[in-house]
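The block underneath contains the structure these notes are about, expressed in structure tokens.
In this view, the complex is presented without one of its protein chains, the others remaining in place.
So, subunit A:
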Amino acid sequence: MSLQVVGQLPYLTHGLHTESGLLAIQKFVEKLDGVVSPDAGLSGVERAQNIARVAHVESELGDLVAHCLFCLRANWYGYTRKTLVSELPVPQRYYLPDRLRLSYKPRLLAAELWDVPEIEEEDVKAPTGFQRLTGKRRRDKNSKGKFKSIYAREKVLERAQAILDVYSKLLGTKRFFHPDSERPSSLDIIFASHIQLLQLPLSDPLFQTLLTERYPTLITHANLVHSTAFPTPESFPPLAERVTSTSILSLFPVSRIFQKKTAHPPTPEERKFALMRWGFFGAAVGAFGLYMHAIGLFAVVANTYNSLRVVKSVDSEHEDEEEDEDEIVEHELEEEVDEDDSVGREE
């Protein structure tokens, strides 16, 4: 079993099995015992329409949620970034939030939802000391920029209205999108989750005001789905432990080839395979050794090693002798010189 690191949430681990991605998780969970699929009871055509509508909602509302959380500056600095920083361990919290934000850029750029300028909150700033001194006020140069930003925000709101109109008309007065309106279907769940995210009380209430003013039915639908899923406060699933320690190892990209599998006691099958693997390699090495011995390669190797050692020692002896000879020659020379001198003196 290899752990495929996909790098996207949501991610489910059930015992030893892992699933990544909403659709895979959905299919896995529906196969478990005692689970009733939310789409049970839909006819073929309705199921097909469901799939198309889920794709539509995930695409359009997903873009709007990403825009709301990552592009609107007040929301990004006031809520999203703060939450991410508080959840991440120390080295990551300095660069990972910005990286995550930039990863949304290609998609939102293509959807023309990326750089929507903000309406600055400052209406009239109190005059600074210098301005008070000179009596000049900073002229508001932003009037043109303000119109542009208002226009851009209007365009984003129009896009939101286009899709929300479609689905509020589809919902009508029913409780759920599911045809028999008794249980939420998968479309209900996905739609409600997006609406709840858009409805968060954030610093920049662009979408929140739109929903409360024009689409109250969608808000009630989202609350209804939420209460159906979690009827009591105790029915929330328990949170896993938060990792707040520093993790230096995650700074280095993990090579997928050398990824260690999670440690768990080896099953008897695995033990058998390990035994067979060791046995195979051991037998291979043993056979190699026997073969080398049989053709006498070992003896040859030993001999060459010994002869090499002998040669080396002979060389060193030669060197010693040469050194001795040099010393003797020097002595002789010195003696000759002395003799010459003495001879010279005698004469």
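Heads up, the rule we're going with is that a contact is a pair of C-beta atoms (placed from the backbone, for glycine too) under 8 Å apart; a residue touches a chain by one contact, two chains touch by 3 or more; residues count from 1.
Assume contacts and distances are computed from a predicted model.
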- Task: Would you mind picking the UniProt name of the chain not drawn here, from "Centromere protein N", "Epithelial sodium channel subunit beta", "Metaxin glutathione S-transferase domain-containing protein" or "Translation initiation factor eIF2B subunit delta"?
- Result: "Metaxin glutathione S-transferase domain-containing protein"
- Task: For the chain that's not shown, point to the residue among A:L96, A:L210, A:L224 or A:M292 touching it.
- Result: A:L96
- Looking at A:I150, A:L170 or A:L308, which makes contact with the chain not pictured? A:L170
- Query: Which of A:A52, A:A229 or A:A287 touches the chain that is not shown?
  - Reply: A:A52
- Hidden partner sits against subunit A at residues 4-8, 20-21, 23-24, 27, 44-45, 47-49, 51-53, 55-56, 58-60, 62-63, 91-92, 96, 99-100, 103-104, 106-107, 109-110, 166, 169-170, 250-254
